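All protein chains of the complex are present and in place, except for one that has been dropped.
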Amino acid sequence: MSRYERGAARIRELDGENPERRQEVYAALARIAPDLPRFAVEFAYGDIHSRPGLDPARRELVILGVLVGLGDTRQQLASHLRSALNAGLTRDELVEAVLQTLPYAGFPRAINAMEVLSGIGTPRSDG
Amino acid sequence: MSRYERGAARIRELDGENPERRQEVYAALARIAPDLPRFAVEFAYGDIHSRPGLDPARRELVILGVLVGLGDTRQQLASHLRSALNAGLTRDELVEAVLQTLPYAGFPRAINAMEVLSGIGTPRSDG
Amino acid sequence: MSRYERGAARIRELDGENPERRQEVYAALARIAPDLPRFAVEFAYGDIHSRPGLDPARRELVILGVLVGLGDTRQQLASHLRSALNAGLTRDELVEAVLQTLPYAGFPRAINAMEVLSGIGTPRSDG
Amino acid sequence: MSRYERGAARIRELDGENPERRQEVYAALARIAPDLPRFAVEFAYGDIHSRPGLDPARRELVILGVLVGLGDTRQQLASHLRSALNAGLTRDELVEAVLQTLPYAGFPRAINAMEVLSGIGTPRSDG
Amino acid sequence: MSRYERGAARIRELDGENPERRQEVYAALARIAPDLPRFAVEFAYGDIHSRPGLDPARRELVILGVLVGLGDTRQQLASHLRSALNAGLTRDELVEAVLQTLPYAGFPRAINAMEVLSGIGTPRSDG
Partner (left out) sequence: MSRYERGAARIRELDGENPERRQEVYAALARIAPDLPRFAVEFAYGDIHSRPGLDPARRELVILGVLVGLGDTRQQLASHLRSALNAGLTRDELVEAVLQTLPYAGFPRAINAMEVLSGIGTPRSDG
C-alpha cells in the first residue's frame, strides 16, 4: 500500500460518513497548490497518523492539544474534533480534553476551543 | 476531600517514585509567590486533572500536545513526559505522540520535544 | 466570602452597567461544559483578579499585554478593554497601552488590537 | 529634543543605577547591526515609551504582559522587570502582575516568568 | 528625504495601482490613534523596508514567513501577498513560498496562508 493509499484509508476512517467538508477544502487547495492536499494525505496521514503504536483516538487528543496551544486554527480544530468523534471519543471526553488545556493554554484559548466544540454535533446526528 | 487534597493525590500518582523535582520547583516558587504552587495543586490538578471522564494517560497526551504547540516550555514538557510514563504510557507511545505533533506544530518544535523526551529515562529506572 | 462570591463581586465591578455580554458567553459555555464558567469566576476572578496588591486597572493592563502577545483572542480582548474602562482607565490610556505593545508584539498584532479597541465605546455611552 | 535623546533619557530613568547590562547587549548588537540598538532607542523608547498619557510603571505592566504572552523572551523579561522596579513598582506588585498572567497565558509561561522574577533583586540592592 | 517620505515612497511601490485598501486601514487607525499609521510609514517602511542591501521582493518573503509563523494575521498576510506581487514575485513563487512554510509552521498555518493567497488576484487584474 502506498503512502497515499495508507493516508487516504486513515482519512476515510476519520471522516466517517461526512467526507464532504474535507473534500471541499482539499479541492479548493488543489486549485492553487495541487501538491498541498497530496502532502496532507501522504505525510500527515500516510506517514504519521497511520503509524502503529498509538490508536487514532489518542492521536487526535495530541492534535487537539497542539491546535489549542497554537491558537488561530479554528477550522482545523473543528475538523479534528469531528475526527476525534469518529475515532471513538465521546463528546463528553472531548469536553474533558478541552478543559484539560485550561491550565496550560489559558482561559482565552480553552474557551475559544470549547466554542468550536459546542458547534460540533455528535457524529451521524443527522442520520 | 478538599481541592488541595484531590490535587495532591493526583500529583502523587503522576510523580510516582520521584517527587523530588516537583517539590524543588514548588519550593522555589513558594519563596517568591507562596500561593502559586497552591494554585497549581488546587486548580491544575484538583479542579482539572483529577476530574473523571478522561483517564490520566489521555490527559497527559492532551497536555503534551499543548506544550509542543506553545513551544518554550522545555521544563514543563520534561515534567509532563515523566508524568505520562507514570500514568502508564510507554516510552514508545510517547515517541509516537511527539511524532504526531509533527504535521501540526512543525519540525522545529517536534524535534525540540523529541530531544526533551530523549533525556527522560523510563520510570523507576534507578530502582 | 467564598471564592465564587469574591470572583462574582469583582466581575460585577468590571462589567459595570453592561453584564449581558459576559452572561451570554458564560451561559453558552455552561450548556456544553457547566464547570467552565464557574472555573473562570472562581479561579480567574476569585483567586487571581481580586487579590490585593495590584488594583483592577493595572491588572487589566497586564491582561491587555498578554492578550496582544498571544494574538488570536479578539473576543477576550474586547471584553477586557471594556473591563479596563470600567476599572477607571480612559480610552486614551488604552490607546497608549495598545501602542506600547507595538515594539514588543509587532505591528500586525498591535494594529489588530487597535481595531478591536476602535470598536469599543466609552462605558455607559448608551445611558 | 531628538527622538534619540528622548529615548535615551527614558532609558536612563528605567535603567537606574545599573545601565551596564543594557549597554553590553546594545554594544554586542551594534557590532553586527549598528542600526539595531539605535532603532530600539529611537522607536521603542523615543517614539513609544516616552509618550505622555501613561506613566512608565503602567507601560512596563503592559510590556510584562506581552512578554509573558509571547513566551521565549527570558532575557527581555528580566530586563523589563528591572525597569519596572526602577519605574516605581515594588517587587510584590510584580509578583502580583506575574500571577495575573496565569489565567490568560497558562501555568507554564507564568511559572517561567516567576522564575525570572525570582532571580531579580530589588533595585539598588548593592548600594 | 525624511523617514516619512522614504517610507511613503516604498509603500507606493508596494501598493502599485491599488493603494486604496491600505489608505482605508490607515485612515481608520488614524481616527483612534493618529500616530499609529505614521509609525508604520516611518518605522516599518522608512527605517526598515527601504534599507538597501535586500531587495523588496526578498524582504516580502521574510515578512511572509514571519506572518505565517505568527498565525492570526490574516489581514496583514493578504496585504503583504499583494505587496509581494507588486515587488515582482509571481503568484507561482508565492505558492512555493507558502509551501516552504509547511515543514516549519505546520499544515494548519500553511493551509490558512494558502487560503489567503487563493483569494488574492494577480496585480492589475482589473485593468
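First chain written, first letter: the chains are A, B, C, D and E, and each begins at residue 1.
In the analysis below, contacts are C-beta pairs under 8 Å (C-beta built on N, C-alpha and C of every residue); 3 or more make two chains touch, one makes a residue touch a chain.
This structure is a prediction, so every number in the text was calculated from the model and none was measured.
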Tell me the shown chains the invisible chain touches, ordered by label. A, B, C, D, E
Out of C:77, C:105 or C:120, which touches the unshown chain? C:105
Taking the entire complex into account, which one of E:11, E:33 or E:64 touches the absent chain? E:64
If the hidden chain were put back, which residues of chain C would touch it? 103-108
Considering the whole complex, not just the chains shown, which residues of chain D touch the missing one? 25, 28-29, 31-33, 35-36, 39-40, 44, 66-67, 70-73, 75-76
Hey, which chain B residues sit against the chain that's not shown? 71-72, 95, 98-99, 102, 106-112, 114-115, 117-118
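Here, only the chains that are shown with their structure count from here on.
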Which chains are shared contacts of chain A and chain B? C, D, E
Count the C-beta pairs in contact for A-D and for A-C, then report the pair with the higher count. A-C
Is the contact between chain B and chain E built from the same residue numbers on each copy (over half shared) or from different ones (under half shared)? same
Quick one: report the Å distance separating chain C from chain E, using the average Cα coordinate of each chain. 31
Distance in whole angstrom between the CA centres of chain D and chain E is 29
Of all residues in chain B, the ones touching two or more other chains: 35, 39-40, 43-44, 48, 66-67, 70, 76, 103-105
Chain touch graph shape: choose line, ring, star, complete or other and state it. complete
